[in-house]
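The structure is given below, and queries will be raised subsequently.
All protein chains but one are shown in place.
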Amino acid sequence: MNTTMKSWLPPLALLALAVVLYFALPYNLAFLTRILIMAVLVLSLDLVLGFAGIATLGQAAFYGAGAYAAGLFAIHVWADPVAGLLVAGLAGAALAFVSGLIVLRTHGLTLIMLTIAVASICHEIANKARDVTGGADGLRGIRMEPVLGLWQFDFIGKTGFWYALTVLAVVFVLLTLIARSPFGLSLRGIHESPERMTAIGVSVYWRRVTAYTLGGGIAGLAGALSAQVTQLVSLESFSFTLSAEALIMLILGGTGRLYGAVLGTLVFMWVHHWAAANDPFNWLFVIGGLVLAVVFFLPRGIIAIPTALKRLGGRHAGT
Amino acid sequence: MTDPVLTLSGVTAGYGPTHVLKGIDLTLARGEPVSVIGRNGAGKTTLLNTIMGLTKMHGGAITLGTRDITALPPFRRNAAGIGLVPQTRDIFKSLTVEENLLAAQSGDATLDEAYALFPRLKERRRNGGGQLSGGEQQMLAIARTLMTGPDLLLLDEPLEGLAPVICDQLMQVFDDIAATGTRTVVLVEQHAEAALTFARRALLMAGGTIVHDGPAAALRGSDLLERHIGVALHS
Amino acid sequence: ADTIKVGVVAPYSGPFAIYGKQFQEAIETYVAQHGTTAGEHEIEFIYKDVGGPNPDQARSLAQELLIRDQVDYLAGFTFTPNALAIAPLIEQSQTPTVIFNAATSSINRESDFYLRTSYTLWQVSAPLAEWAYDQGMRSVAITVTDYGPGIDAENAFKAAFEAKGGEVVDTIRMPLSTTDFTPFIQRVRDAAPDAVFTFLPGGPPTFTYTKTFNENGLAEAGITFLGTAETEEVNLQGLGDAAIGLTTAYHYSGAHESEANDAFKAKLTELFPDAVANWASVGAYDGTHLIYQMVAAAGSDGPAAVEAALGLEWESPRGPVTMDPETRTVVQNVYIREVERDAETGLLINAEKGVIATVGDLGWDK
Amino acid sequence: MTLLLNILVDGIAYGMILFMIAVGLSVTMGLMRVVNLAHGGFALLGGTFAHWLGSDLGWPFWLALPLAVLGTVALSMPLERLIYRRVYGFTDLQQVLATIGLTFLMIASVNLWQGSSLLTVPLPEGLKASVDLGFRTLPVHRLVVIAFGAAVVVGLWLLLDRTRFGIRLRAAVDNRGTASAHGINTDRIFMLAFALGAGLAALGGVLGAEILPIDAYYPLRYMVLFLIVVAVGGMGSIPGSLLAALGLGLLETATRYLVPDYATIAFFALVIALLTVRPNGLMGKIA
Partner (left out) sequence: MQGLEVRGLTKRFGGLTVSEDIDFDLVPGDRKALIGPNGAGKSTFSNLVTGILRPSAGTIRFDGMDIGRLSEAQRVKRGIAKTFQITTLFRDLTVRENLALTILERQGRGYQMLRRAGRHADTGAEVAALIDQFKLEALADTRVADLAYGQQRLVELAMTLALKPRVLILDEPAAGVPSSETHLIIDAIEALPPELAVLIIEHDMDLVFRVARQIIVLVQGRILTEGTPQEIATNAQVRELYLGGHGHD
C-alpha cells in the first residue's frame, strides 16, 4: 500500500504543478496546452521505446494520422471532440498495426530507418492528397463542438487546457496500469532479453506489434488534441523533426518511468520557449549544449537527478 | 630462478566505484606455476583483470620486474609481456579465426604454431569467430593470447567447456610452458584437483582477499579448502 | 496617445531564420526612417520565433501576443499554414494582421482582417505566361516542386498560357526532397519546348536546379528558363554564372531604379552592412508602412484600421502599390527581369527588362 | 533506349555522389559502431572550410579541397578525444542524442560564422565543362566524383581488409578491453579511424556540393539520406555501401524519369521492401 502511494506521488505532484501553472500563467494557456499535448506524444513514445525497447524515429506518423483523422472526422462527420479523439486513436493504432507488421520484423538501425520511411510516406501521401488534406497549406475548416456538449473551446484556451490535461491524465493512468500488468512485465522482459522471452514461449514479435499499436493509438490521441485545439492540421505533423524532438524530450526526462517523459517534455519546451524569446538565433547552441550535458552528466535523464544528488551527498558524508 | 617478476602491493580495485579487491599483496617469481582458487565471486577474475589493467584501481601499485606499470594501459602491459586468456573468451566475433590470431600477433609468433597446438582451429580458420562452438572459442582464446608471446601468462578458467581429452592436452601445454623456467603461468581454476596438480604454489581467494598463499601440496587435506570453497580433496 | 503594440510572428531560428532576420531588419529600417510614432501613437514591435512551418506554435504565439502582450496588430507570417492557423483568433479579436510573405491567395478568404503586402503566386506567374506568349514562345514545359505553392504556380501559368493559345507540352511535379534534378531536366530537354517554367523553394533546390539546367545545355538548345522567386537577391550571388540569362517575373528587384528603393537600400545597408534587400524585406517594409498608416488613422480600433487600409496607395521600393479593397492583397507592377552581371560592382543583379503594370491577385477567384 | 541509357548514366553518377558522402559514415557507424548522426556535420565543416578558402579567400579549388579535408580531420581529432571517446561506450539511444547534440553545435557554429545562406565552392573551369557522351552530355565534375569514388572503394577495401590496421580496428571495435589486452593500442586506432571517417565526410561534402549544396542546415537536411545508404548497404560493409549507393541512385533516378509524381513514395516503398527482405542490408553481416 505504502509503495503504491509512493509511486503515485510524482504524477500527483505533476498534476498539481499543472494546476498551479494554470493559475500562475493565465496568459500562456496556449503554450501550456501545447506542452500537455506533446507530453501525450512523448508518453506514447515511452511505451514504445522505454517499455518495449523499440527504437523509433517515426512516431510522428501516428500523431499525424491521428491529427488528420480527427480533423477530417470533425469536418465531414461529427465535430464532437471526444468522438474525434476516439477516431484518431483508432486511426493511429491502425496505422501502427499495419506498419508495425512490417517494421517490427527488423532491428536496430534498419528498424529506425523503416520507421522514418513510414512517416515520410505518410507525409508524401498527405501532400499528394491535396483535395482531401489541403496539402502544404494545411487542413482547415475544423470547427469543434463543445467538449461533452458543455464546454466551448474559448479564445483564451481554458477549455483546451483542461481538455488536454484530462486526456494526459487518463493516458498516464492507463499507461501506469499497463506498466504494472502482466503485459507490462512482459514488455520489460522483452527489453531485457528477447532470447529468454522466446524461450518461455512468447512470440516477441506479436508482443511488440501490440505495444507498437497501443503506442500508435496514444500518439493518435495527441495528434487529435493538436488538431482540435489548433483547428488546423499541417503536413508538419508527420515531420521527422517532431519525431526527433519527442525522442529528445523522452531521453532528457528519462525512459521507462512515465513521469520522466512528462518532465522531459516540460523542461525541453520550457527551455525552447525561453530561448526563442531571448535569443532564437542561437537556440541551437542552447539545445545542443543541453542535450550533450544530459547525455554526459545525466545519462538516465532528469528523473535521475535526485539519486545523483543523493549519491553526491552520501559521498560527502563519507569523506 | 626466483627473481620477482610481478609485485602487487596494497592493490585495491573494482569496477566503477565498487571495490572488489581489498588490499592484495602478492609477489610472483619468474618461472613459477601458480594456481588461484576460490568460490564464484571471490575476485579471481578481478585479480587477473587488474594485473592486465582492465579494472579500475583505487589504490596500491603493480611493478613488473623493476618497472612500475600501475598507470599503464593494457596494451602497454601486453607489450611488456603480460598475456591474459579471459574467462569470457571474448573472441572477436566479426573477425575470422585467422584474423583473430593475426590481430594479436606480435614478435615472432606464427600462425603455424597456433594451428599445431589446435588443429581444429586450422580446419575452421576462415570461419567467423562468432560461429565457433563454445569449446572452439576457448581454444581460439588461448591460441590468440599465445600469439602475443607473453612471459607472464594469466589463464582464467581455460578448461571450461572443453572436452576432457583436450583438457588433458592443454594441461600438458601449460606444464610445458611452465617448465621452460622463464615464463610464469597463473592459472585460475574452479576444479581444485586440476589446479593443485598443476601448480607448486596455490593462492586461495575469498571476499576479494588472498586468504592462503603457500605450497599447493599443503592445501590438500587442509580444512581451508573445505572452509572456503566447500570441497575436501584428499591426497 | 497610447502605445500601439505590433506582434511579429516569424521564424528566427532554424533553416528559415533568414526570413525573420530580414523582416526585423526591414521593420527597423522603416522605423529609423519614420520614427516610432504614427499619428499620435507610439508604435512598439514584439518579435516571436515560430521556428518554421508550425501552425500549433503560430497559434499559441499569436494567442500569447493577443492575451498577454495585448498587441493590437499582428504581422509577419512566412508560411501559409502558420497564417491560416490564426484566422479564428484574429476574427474573434478583430486584429488587423499584415502578412509579409505567405503567398497562397485563399488565406485572405479566411478572415477580413488579413492584409497582404507580399504577392500571390498567381499574381506573378500568370503575367509571366502571357508575356512569354507575347515574346513568341508557343510551347512550354512546366516543372514545379510538388507542394502547395508549386502547384499554385503551375495552375496559374498553365491557365494563362493556354488561354493565350500556347501549348504546355509536359508538366512535372518534382518531389520536395529532390536533390538531383537531372532526370527532370533531361526530360524537358528531350521534349524541346520553347521554354521551361519552374517553381522551386528557395535555397539548395534553386542552386542545383539552375546548375543542372546549365550543365545539361538547355540554354544552348534554345530553351528559355522562366521563373519567379528563383533568382531572389539573397542567394543570387551563390548561384554564380549559372544564373546569368535566367528570366523571371516578380514584383520586386533589388536593382529597381527609383528614389524610394535607393533610400530604402541605403538606410538598410547603413543599419545592417551585411543585409541584402529582397522580396522578404520589401514585404515587411511595406507591411510596416501599412501598419503605420492604419495606426495613424484608427489607433487600436481593428475594423476601422482595416477600413482605412483598403484602397490605400503608396510608393513602395518596388514601385507604386495599392491595397486592393476586395482581395486585401496589394495591386502592384510585375517586372520581367533577366540576371546580369553588373558592370560596376561585378555582382549579379535582376535587371528589369519589362513591366506589366498594376496586377491584382489573379488567384482570388480560383 | 536513350531513356534507359539516361537512367543508367545519371543513376550511376548520382549514386557515386551518394557513396562519396555516405562512405565516411560507413566507417564511423558501420565499422566503429557509433550511431554517428554528426556525420553530416563533418561534411558541413569540410564544405564550409572549402567555401571559406575558395570563395572568401579566393584560393584555387584543388588547393582548397585538400586543405578543407585536412582542416576537418584536424578538428575531428580533439573532438574524438573530448567527446567521442566517451560516446563509444554509450547505448544506441544515448549515441543518437549525443551526436545530435554535437550536430546542433556544429550547425550553430557554422551559422554564426558564415550565416545560413548557401556556401558555394567555386569549381575550376575544367570541372564546369561537359563531356559529350554521344546521346547526351555529362558534367565533368560528375566524372571526377565517379573517379574519386572508385579510388576510395579500392583504397578502403585494401586498408580495412588487407592490412593489420584493418584487422586491429575491427578487433578493437568488437571488444576494446580484450583488444587492448592483446597489445592493440585501441585509443590510437579509434582516433585514426574516426579521423578517416571525418575526412571522408569532408571530401564527400565538398565533392558532392554540386548536388547536395552546403549550407548550415546541411547535416539535418540530408541525415536520413546518408542513414538510408548505410542501412541498405549493411552496417560496416564498404562494398555494401557502394552497392547501396549505386542501387539507390539508380532507383531514385529511375523513379524520377518514369513516375516523377510518385517518386518519393516509390523510393521509400522500395527501400521498405528491400529492408524487410534483407533486414541486415545488402551485404550486412548477421547482427
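Going in written order, the chains are labelled A, B, C and D, and every chain counts its residues from 1.
What we mean here is this: contacts are C-beta pairs under 8 Å (C-beta built on N, C-alpha and C of every residue); 3 or more make two chains touch, one makes a residue touch a chain.
Everything quoted here is computed from the prediction, not taken from an experiment.
> Can you list the shown chains that the omitted chain is in contact with?
Its contacts among the visible chains are A, B.
> Write down which of A:152, A:203, A:278 or A:307 is the residue touching the left-out chain.
Counting the whole complex, the residue in contact with the absent chain is A:203.
> Out of A:185, A:293 or A:309, which touches the unshown chain?
A:185
> Pick out the residues on chain A that sit against the missing chain.
Touch set of chain A with respect to the missing chain: 177-178, 180-186, 188-189, 192-193, 195-196, 198-204, 207, 210.
> Considering the whole complex, not just the chains shown, which residues of chain B touch the missing one?
Looking at chain B, the ones touching the missing chain are residues 39-41, 120, 124, 131-136, 138-139, 157, 160-169, 190-193, 229-231.
The criterion applied here is as follows: only the chains that are shown with their structure count from here on.
> Centre of all protein Cα atoms: which chain's centre is nearest to it?
Ranked by how close its C-alpha centre lies to the overall one, first comes D.
> Taking each chain's centre as its mean C-alpha position, how far apart are chain C and chain D in Å?
36
> Could you pull out the residues of chain A that touch at least 2 other chains?
124, 128, 281, 284
> Given the complex with chain D, which residues does chain A contribute to the contact?
49, 55, 102, 105-110, 112-114, 116-118, 120-121, 124-125, 128, 240, 244, 247-248, 251, 255, 281-282, 284-285, 287-292, 294-296, 299
> Which residues of chain B touch chain D in their complex?
Residue positions touching the partner: 52-54, 73-75, 77-79, 83-84, 86, 90, 92-95, 99-100, 102-104, 106, 128, 144-145, 147-148.
> Given the complex with chain C, which residues does chain A contribute to the contact?
Residues of chain A touching chain C: 27-31, 33-34, 37, 124, 127-128, 130, 135-138, 140, 155-157, 226, 229-236, 241, 275-277, 280-281, 283-284.
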